[in-house]
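The complex appears here minus one protein chain, its other protein chains still in place.
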Amino acid sequence: MLLTGPMLTLPIFWSRRKPDPFRDMPFESGQVPQGEARHRLVMQYYPYLLMFVVFDVVAMFLFAWGISFTTMPLDSSFLVILFLILLAAPLGYALHLAVHKENW
Amino acid sequence: MVVFPPTTPQEVIALILYIITSHTFITIIIFPGFIHLTLVVMFLTWYERKLLARIQLRIGPLYAGGPGGILQPIADGVKLIFKEIMIPYKADKPLFLAMPLMLVLFAALPFAVIPFGQHWVIANLDVGLVFLFAMTSLFPSMILIFAWASNSKFPFLGGLRSLFQQVAYEIPMWVSALSVVMLAGSLNLTAIVEAQSKIWFIVPAFLSFIVFFIAIMAELERLPFDLPEAEPELVAGWFTESSGAVFMVIFLGLYMKVYLMSSLVTVLFLGGWWGPAFLPQPVWFIIKTLIVATFMIIPRGVYPRLRVDMLIKTGWTRLLIIALANVFLTILLIHSGILSAWGI
Amino acid sequence: MALIDIPPDLTFVALAAVTIIGAILALQARELIYGAVALAISFIGVAGFFVSLDAPYLAMLQIAIYVGAIVVLILFTIMLVRREVGEEAKDRPQSGEGSVGLWLAGLLSLAVSGVAALAGPNMPSTPPSGSLPVSALGPTLATQYPIPLIILALLMSATLIGALVLAKVER
Partner (left out) sequence: MVTLVSYIIVSAALLGIGVYGLSVKRNAMRILFAIEIIVNAANLNFAAFTRYLNPPQVSGQVIVFYSIAAAAMEAAVGLALILVAFRLNNTIDVRKLNKLKG
């Protein structure tokens, strides 16, 4: 943990800086930037993000079960297999929605 | 004689000596810690350029002293430190400056749980692997915030791509690591390595090794998965606007992550520090890790890159399903008792 | 092992400060993005509490799920629905509401902590010795609480399908 102490303090003395507004323009291949940079995002990849939230939780559950897998009786793995099968159908549906771009 | 607080000069010297020679200090500052990390990361930057040059019949770094320009990273570092930090117009200054630091912090923190040898580990956590995954899962949000804070189009687009790519490959990565956890019966990385004393897990869990390797290649944004920084389209991806020391800090963080992931592959699949006894354990560990890093660098010299939606789709459809199927496979494998010869 | 022993009280106070200030900033920061960052910091503070409560797996779960997944989703949504800068500043409570909310919140937390403080002498002041192994989680999940696990799978399915159908463009 203390490893990162020097790394956080080192760049502090780097960060002296002369103000120079002309150089601070956003890089746009040499052109003057136009328009709002943080424009609205496309929704195209939103379903993947949702799937990430759901399967993040699933992965954590699987880890908690996986640690003591070898010491548990066999029927506990049936439970987890049931758990995964229950999630397979919405996963298929989400992938179906996600790969069809006209939905977004 | 160690006294705290020290009063005489001898006691001060004794205290300093005590601190410097203590195992905690050595592990944190010198060997698996700060100095070792910095040196290896600098070596990696040089090594990557040299290796790529060899593959593409170029020469690579040459002039900066030593054999083959091995002092090039130091020259680069000095150059970058003395360059001016430019902050884009209307950028979110605190976030823009804080995020690179956080990036390095969270790339360096997980090294605390990586066992470089039987006793060469800073913090022997019981939840080591999950700690590692929790730390790496912070990267997408930091990259997104940094990209947003730059207030510029290229970083923003690059940051979004990077976000979705990392998000898409994180789950296959975790799920493929699950079979190793099931085989070892522990989340403690030291225990995982010790479980491999008879057989490396690359043999019983070969499929998950493949999935894991592909997933970390994508996670690290290496070619052929380096869309977030596709030069023809997006200049340098989410760190286009960074310059000078900010760039250096980000670069440091990224290479640290490369080293982290290679050492994770070594721990999970390649038997960690195990090897013939004529070399000490950490040496074996570092040799294996550098070999893994080599295999991660080679594709960069060879392959073109994919398209972003294809990439994400592949991650979610193929890789995730293979990883989930692999879990079933591991259940069968363990319960069939084939592996009992190796004590699993 | 540790060179310097940090007293547990100090750790507790620091964690409490991080968590509570993070939570306040999450609601009061001018920019929503800053709010999300403060929320993430507050979550990390709660993860620190979990570590001090001998539940390291929960702490990692908290970081991985809250900070790793939910905050990303929140940031993405904020960027999707972002208005011009300055819109946020108007999100100040109207005259009466602010004080009513403050009174409500203050009374509620005072009541809860008051009850806790009154019951304090009857509650255990030091945790029992012995720790909970991480490997105890899995069997408890699988043997004592199998039904919630299946219900959770159903909930996840419903979430995935429901959120996608909601967010889909109607045509």
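Letters A, B and C name the chains as they come in the text, with residue numbers starting at 1 for each one.
Following the convention adopted for this analysis, a residue touches a chain if its C-beta (ideal position, glycine included) is under 8 Å from a C-beta of that chain, and two chains touch if they have at least 3 such contacts.
Values in this document were obtained by computation on a predicted structure and should not be read as measured data.
Engineer: Taking the whole complex into account, name the chains on display that the unshown chain touches.
Structural biologist: A, C
Engineer: Give me the subunit A residues in contact with the hidden chain, please.
Structural biologist: Missing-chain contacts on subunit A: residues 43, 46, 50, 53-54, 56-57, 61, 64.
Engineer: List the residues of subunit C that touch the chain left out of this view.
Structural biologist: These residues of subunit C touch the chain that is not shown: 8-9, 12, 16, 19-20, 23-24, 26-27, 32, 35-36, 39, 42-43, 46, 49-50, 52-55, 57-58, 61-62, 65-66, 69-70, 73-74, 77-78, 80-81, 88, 91, 93, 97-98, 100-102, 104-106, 108-110, 112-113, 116-117, 120, 123-128, 130-132, 136-137, 140-141, 144-145, 148, 152, 155-156, 159, 162-164, 166-167.
Following the convention adopted for this analysis, only the chains that are shown with their structure count from here on.
Engineer: Which chain's C-alpha centroid is most distant from that of subunit B?
Structural biologist: Relative to subunit B, the chain with the farthest C-alpha centre is C.
Engineer: Taking contacts as defined above, which has more of them, A-C or B-C?
Structural biologist: Between the chain pairs A-C and B-C, A-C carries more contacts.
Engineer: Rounded to a whole Å, what is the gap between the Cα centroids of subunit A and subunit B?
Structural biologist: Inter-chain centre distance comes to 17 Å.
Engineer: Round to the nearest whole Å and give the separation of the Cα centres of subunit A and subunit C.
Structural biologist: 19
Engineer: Of all residues in subunit C, which are in touch with two or more distinct other chains?
Structural biologist: Only 57, 61, 64, 68-69, 72, 76, 79, 134-135 qualify.
Engineer: Got the subunit A residues that touch at least 2 other chains?
Structural biologist: Those would be 38, 41, 49, 51-52, 56, 60, 66-69, 71, 91.
Engineer: Going by the contact rule set out above, which residues of subunit A touch subunit C in the complex?
Structural biologist: So the residues of subunit A touching subunit C come out as 38, 40-41, 43, 46-47, 49-54, 56-58, 60-61, 64-69, 71-72, 76, 79-80, 82-83, 86-87, 89-91, 93-94, 97, 102-104.
Engineer: Could you pull out which subunit A residues touch subunit B in their complex?
Structural biologist: 1-4, 6-8, 11, 14-15, 17-18, 20-21, 23-29, 33, 37-38, 41, 44-45, 48-49, 51-52, 55-56, 59-60, 62-63, 66-71, 74, 77, 81, 84, 91, 95, 98-99, 101
Engineer: Which part of subunit C faces subunit B closely enough to touch in the complex?
Structural biologist: Within the complex, subunit C touches subunit B at residues 1-3, 33, 37, 40, 56-57, 60-61, 63-64, 67-69, 71-72, 75-76, 79, 133-135.
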